[in-house]
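All protein chains of the complex are present and in place, except for one that has been dropped.
Chains: A, B and C, in written order; residue numbering restarts at 1 for each.
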Amino acid sequence: MQNFPLTVKAREDFPLLKRKIHGHPLAYLDNAATTQKPNCVIDALVRFYENHNSNVSRGVYTLAEEATEIYEEGRESVAKFIGANDSGKIIFTRGTTESINLVAAAWAQPKLKTDERILVTEMEHHSNLVPWQMVAQKAGAELVYWPITPETGSSDGGRLDLQKLDELLADSVKRKRSFRLLAVSAVSNVLGTVNPIAEIIELAHARGVPVLVDAAQAVARMPIDVSGWDCDFLAFSGHKIYGPTGIGVLYAKNERLEEMLPFQGGGGMIRQVGRQTSTWADAPQKFEAGTPPVAEVSGLAAAIKYLRNFGMQEIQRHEYELTTHALKRFAEFEDLELYGPPETIERCGVVSFNLRNVHPHDVAQVLDESGIAVRAGHHCTQVLHKRFGIAASVRMSFGLYNEIPEIDRLFSALDQAREIFLK
Amino acid sequence: MQNFPLTVKAREDFPLLKRKIHGHPLAYLDNAATTQKPNCVIDALVRFYENHNSNVSRGVYTLAEEATEIYEEGRESVAKFIGANDSGKIIFTRGTTESINLVAAAWAQPKLKTDERILVTEMEHHSNLVPWQMVAQKAGAELVYWPITPETGSSDGGRLDLQKLDELLADSVKRKRSFRLLAVSAVSNVLGTVNPIAEIIELAHARGVPVLVDAAQAVARMPIDVSGWDCDFLAFSGHKIYGPTGIGVLYAKNERLEEMLPFQGGGGMIRQVGRQTSTWADAPQKFEAGTPPVAEVSGLAAAIKYLRNFGMQEIQRHEYELTTHALKRFAEFEDLELYGPPETIERCGVVSFNLRNVHPHDVAQVLDESGIAVRAGHHCTQVLHKRFGIAASVRMSFGLYNEIPEIDRLFSALDQAREIFLK
Amino acid sequence: MNTPTIYRDLLLEHARHPKNSGRLESPDLQASAFNPLCGDELELTLSLSAGTIQDCKTQVRGCSICQASASMMSEMILAKTLKDAAKTSQIFTESLSKEAEEIPESLELLRPLIALKTHRSRIKCMKLAWDALEDCARQNET
Partner (left out) sequence: MNTPTIYRDLLLEHARHPKNSGRLESPDLQASAFNPLCGDELELTLSLSAGTIQDCKTQVRGCSICQASASMMSEMILAKTLKDAAKTSQIFTESLSKEAEEIPESLELLRPLIALKTHRSRIKCMKLAWDALEDCARQNET
């Protein structure tokens, strides 16, 4: 059994991991849904509310200046974390879902023409599908799916094939039905597939197609470099990177920011309000109507600082080893169906499977009885699940505090599921 | 000097009130912008993150069930607090601003016709104006303003006149240009005016006009009864009722809920997702795309419990006495311009003014030097300020922890402003 | 499942060997139910005679609880009037509420399910078949 210095140190920082579930120590393996919070994040929230709480930007008194400072420093720390050269490109939202809806409403909707299309992949989360369906429907346009590679369980299953993308792009040029946008996730929340974002963006840009990167799963798992990638939009959630709920980020590059109409109307996003019409503040304020989630931003900044202390490379390596171990264990069992690439090199942190002839709900409930928290369901990817011919699956997903023995506990507990449901 | 048992007890509960600002005890008089948080609210957040943190609705394991329970119990406590008979009518949003934008996008936009209009008042916050401007513009429709009563400083200034409303409604029937909606605040965030919501709704409904109530300022200051009022929509923010940032509420009655299209697309709001089209979950989930702010909901529920312990009537009485005292003090000074009704009976908790020939910024900064936090600016009501012929004003606004001596300190500190800027 | 073994065995027995599983060839009423959280699906087909349920079958793609519930339901509603069956469904729903303490006598057969009600996430699984039943009852009214 390997030893993970990172984990041993990290576990102490997360109060929730001390919980016992049905008498067992909690093995929290649902990090793709949401991550636990280290003490420093919780403390940041408490510190904000106990010392600096006030509304931002609009007050000249001391507290208001402190709160504004905390808010804008949070913006800067996000910018640095994802490689943006200017915090003015960072828009705070409620989460990945709202970030994507913002792009859909403020940028795609006003631009989309009936003869244009939106390119998505079969592995997208509903939050990176449904907004585009809604936009396309209003414009009378349609979605085109970049399919995943076919053979499930074989060595090239569940990935995105760059050559296929090139064909789709070339075909769209030939048919003069251009893509308004390619919306693609950096890491699949079901398959764990790590998509080659840099190459994808390069191909898309070569044909003039802007790219939105859904980085909800990637940001906690690998270094992000929006400038190096030259991506047009990137979205993620605070609660999936060890930060609080209620906060998300949209990065947009300058050209796109300039093209975006306002999103929601209200306080903070205006310049001058007349009786019938108004003018707008500059970005990013233009897209942040209403009182912003200042406490949540302070918590997000604390989470980012925490992650930077470990180093994203270190965390990536850690999850890589956990994933490798999990995949190795899967090879031992004939009755487990694994989805997504079986090679660790192309995936990270997320592994979905089914125990043949046992419903994922039943599996998850039996695992819970042993204190193991995994998710059962379609994980907000019905299109992907239909593609595999299944309705649901069991998903384990790792965080920086997980350990190999937790994964082994899961495989042991699967025996109990077999015992109960297949005996 | 009166004695406020409520305040004396309450002050202990708010850690931030112990802060010193420039060597003085903090007199926090910017409660209309945001309120401070009692320990029980901060504790609720900590407790959630330390013990129950997990994503809601989609997990069958213990933690996920606990989080879902906390989330749905929060919905129930909000429903009870505002007199809704069914928690299914409570939609969680990011704040008042998002709640209003939700109604604008999901209900008003699809319905609004060019020959219809939207009725607003001159005292609305930008968050209850700009969304309607945006909706109206897209539809080629227009806003109509229900003016406030004219004489500033006189006994009938800064109120809404029911007879005028009746005229506007009758005129719209005569001209066959119906109002799609009346959007009105329950309490003005600048004038403190308490609007006669029950009567307003009755008049509007008599002409078939639905009413949206912006209760951002009202909810922390008086009992709310959406069922008794029969209002169509009601919006408010957690952070203005002693709860956390990042959480807000939209109440909608059944008829309206049924008319509403989805708002944002994504996880949690769907029923079935196909490749080109999807179907939607029932309300309220239909309007809550993405991971919800579960921690924030637990904090909001704690705030509501805290308020119910005092009793909203008690809090209302308390703010009434503070307001009465402030208005009495204003009468002593010739160089202070007061905006809004000078009678306490029609206003609560919020008092805006100017020190003649001194800019509000300068006044607020001098007050800050004495530890007094007030707001200077247009308070997101440029239309109202233009109506008064001013660009900005100074605003003091009360919370349940404020005391009469704090108000007196403000009036003393105004002498310093006079000394510096008018000597 | 944290419930006494006897209940669990009862449920598993139903799940493994569901009663009245499948589809009626020419049903008088039919309804589907869908659980958006996990994608589970269920189809209920009924034949009626003078308001009484003559025959019924359920086709289930779901977890053991969902299957067991459908199987138990089919046993309980046969030979009942559709109205009475729908009423049973409502009583079942009430008995699943957090506040409910006693299990009504008429629901004795469902005790193994109701015992699981503390698992709030599984309520929808238990109710899927009954949702379809209530849908049939509504169809019959109009």
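Here is the rule we go by: a contact is a pair of C-beta atoms (placed from the backbone, for glycine too) under 8 Å apart; a residue touches a chain by one contact, two chains touch by 3 or more.
Nothing here was measured: the structure is a model prediction, and the numbers come from that model.
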Touch partners, limited to displayed chains, of the chain removed from view: A, B
Candidates B:Ser87, B:Thr149 or B:Gln365 - the one touching the absent chain: B:Gln365
Contact partner of the left-out chain, one of B:Thr96, B:Gln264, B:Thr323 or B:Gln382: B:Gln382
In subunit B, positions touching the absent partner: 22, 359-362, 365-366, 369, 376-378, 382, 385, 391-392, 420-421
Interface with the undisplayed chain - residues on subunit A: 57-60, 64-65, 68-69, 270-272, 281
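In this section, only the chains that are shown with their structure count from here on.
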Approximate Å spacing (C-alpha centroids) for the pair subunit A, subunit C: 37
CA centroid of subunit B to CA centroid of subunit C, Å: 45
Shared-contact residues (touching 2 or more other chains) in subunit A: 22, 361, 365, 376-377, 382
Touching two or more other chains - residues of subunit C: 37, 119, 122
